[in-house]
Structures are given as C-alpha cells and as structure tokens.
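Of the protein chains in this complex, all but one are displayed in their positions.
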C-alpha cells in the first residue's frame, strides 16, 4: 500500500505542476479558469486519496463542498470575461 | 410547448422535495426518520424561498432501459476518458470539429439530459444549445475525417434514443424510432 501511496502522490503532484504551469502561462483568463478547475479537482482527488490511505474519513465532507463550489467559480467568471479585450 | 397543468406542477414540486430529502439524508450519512422529517421541512422551505422552474415530465420510467442507459453511459465515460488521455500523450495536435445535431424530442428536460450525457462521452463538449430549434452545437475532439464525424453525429442521436427509451413518453418514443426524415423548412 505504501508503494501505491507514493505513486499516487507523485502522479498527482506532477498533474498539479502542469496545471500550475498553464495557470501561469495563460494566455487568456479562460485558460486560467480551466486550469484552476483542474487544479481544484486534483486537490479533491488528493484529499480522497489521503482519506483512503489513512482510512480516516474526517476530510471527506471537505470534498463535498469543494466539488459543489468548484462550479460556481468557473461559471461566475465565464459569464463576465466574454468581452475581455486582449 | 403547452403550459403545465396543475397536476404536473404539483408532481414536479414533489419530485424536487423527494430529491432534496434524499440529498439531505446522504449528507448526514444515514437514513433515519429524524433526518427525513427535518430534510422535508428544509426542502419545503428552500422551494418556497427559491422556487425551481417546473419541469415538464410527460414520460414514464422504464426501469430496464434506465439501467441500460446508465450501463452504456458509464461504459462510454470510461472509453471517453481513456481516449482523451491517449490523445494527450500522443504527439501531434488533435483535430476537432463543431457539429450541429438537431434532437428529435425538443423538451427542455430531454435537451438537458442529452447534453449532460453527451458532455461525458467520447471527445464531445456542448459549445452552444438552441432551445427554439432543439439543436445542440457540439465541439468534438479527435475527429479524423468526415466519415468519422458522421459516426459521432449518429452516436449523439443514439444517446437521445436510449434516453427516450428510458424515460420518454410513448409519443416521444415513436418519434425517436421513426426513420429519420429531413425537416420541412
């Protein structure tokens, strides 16, 4: 199980790094929103993975909130950036 | 679209309350009388303060087809995920296309559910939806050529057909099963 935990952690960290690179590079606000969305989902995945490996469900309600709120950010911003001038 | 009758309106409210009570119970993690009653009170309060637009549901549930729909949906979800994952690691820029698919049943419920399901199957994303004509404009990823495109278009209509078979009314079912004809404009 330890091997699996290390592998999952490494994969998720790599995925996070790529999402971060996309957030930094942009080039537009919408690109950054998409990347932030993915980053949030990877964070949720990491919390669930942590709960699974330690068999400790304390953090699971956090994921419920995260998976519900993730949408509000992207929808809210997507509505208002449409007329963005480069 | 005809306005809702009083009975349909009440039925749509009751469905919303049942859904909210179910979510409330799941949030608490167990089904008890206490949770159900408190959930019902809160659900009614929420629906009074934030009324949902009533949903017209004219069909009936066909449990076997509902299971079939979900089984196929999850199969497609898995295939789609691995296809996009594969595209991500393959060299070269993937081609895409935006296609218009006119649904045969133009109710809001049908359009919403088809759009949700299509968004999660191989390489497709709803770019725009036209309520008046019941048309979904779908951005498809990893399209190889025109023939492949037509296959993807047919696949969307199959999703609709499966959905109607699961929850549609008899009249809608007839429309889906009828041979495809060009709309007279």
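By letter and in written order, the chains are A and B; residue numbering begins at 1 in each of them.
To be clear about the criterion, contacts are C-beta pairs under 8 Å (C-beta built on N, C-alpha and C of every residue); 3 or more make two chains touch, one makes a residue touch a chain.
In the analysis below, contacts and distances are computed from a predicted model.
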item: Omitted chain, identified by the protein name its UniProt record gives, among "Tripartite tricarboxylate transporter TctB family protein", "Multicomponent Na+:H+ antiporter subunit G", "SPASM domain peptide maturase of grasp-with-spasm system" or "RNA polymerase sigma-70 factor, ECF subfamily"; value: "Multicomponent Na+:H+ antiporter subunit G"
item: From B:44, B:66, B:84 or B:109, residue that would touch the chain that is not displayed; value: B:84
item: For subunit B, the residues touching the chain missing from this view; value: 23, 25-27, 29-30, 77-78, 80-82, 84-85, 87-89, 93-100, 115-116, 119-120, 123, 125-130, 137, 139, 141, 143, 145-146, 149
item: Where the unshown chain meets subunit A, residue by residue; value: 1, 4, 7-8, 11-12, 14-19, 21-22, 28, 30-31, 33-35, 37-38, 41-42, 44-45, 48-49, 51-53, 55, 57, 60-61, 63-64, 67-68, 70-71, 74-75, 78-79, 81-84
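Just so it is clear, only the chains that are shown with their structure count from here on.
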item: Distance between chain centroids, defined by C-alpha means - subunit A, subunit B (Å); value: 25
